[in-house]
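Next up is a structure, given as structure tokens.
Only a single protein chain was left out; the remaining protein chains are all shown in position.
What follows is chain A.
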Amino acid sequence: MRLTLEFGGGLELLCNSVKIHHVDVDLKTGEDKLSMRDLLTWIKSNLIKERPEMFVKGDSVRPGILALINDCDWELCGSLDAVVEEKDMVVFISTLHGG
């Protein structure tokens, strides 16, 4: 599944300072959808190059990190259970940086 992932607010520092990633995520066999929970796992093992604890805590993003799916707050679409689809854009922004 092709997705556009964007990291901002300092999170890009965890992925070689690259903000926008065009990725192709392999789905589990027989499935055509991907949950945010699965996507986070995929990101953690494929994109995050250092200090993963700055990005994830437990099975979710670290509190203080905002996530948007196609520019919509993920809290409106089920957070971890939200489903992403082909060509979706998922944005993660840290609010934890200096103001």
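As a working rule, a residue touches a chain if its C-beta (ideal position, glycine included) is under 8 Å from a C-beta of that chain, and two chains touch if they have at least 3 such contacts; residues count from 1.
The rule is simple: contacts and distances are computed from a predicted model.
Match the chain absent from this complex view to the correct UniProt protein name in "SUMO-activating enzyme subunit", "Intraflagellar transport 27", "TBC1 domain family member 15" or "Cytoplasmic tRNA 2-thiolation protein 1".
Per the UniProt record, the undisplayed chain of the complex is "Cytoplasmic tRNA 2-thiolation protein 1".
Can you list, in ascending order, the chain A residues touching the missing chain?
Residues in contact with the chain left out: 8-11, 13-14, 50-51, 54, 62-64, 66, 68-73, 75-77, 82, 85, 88-89, 91, 93-99.
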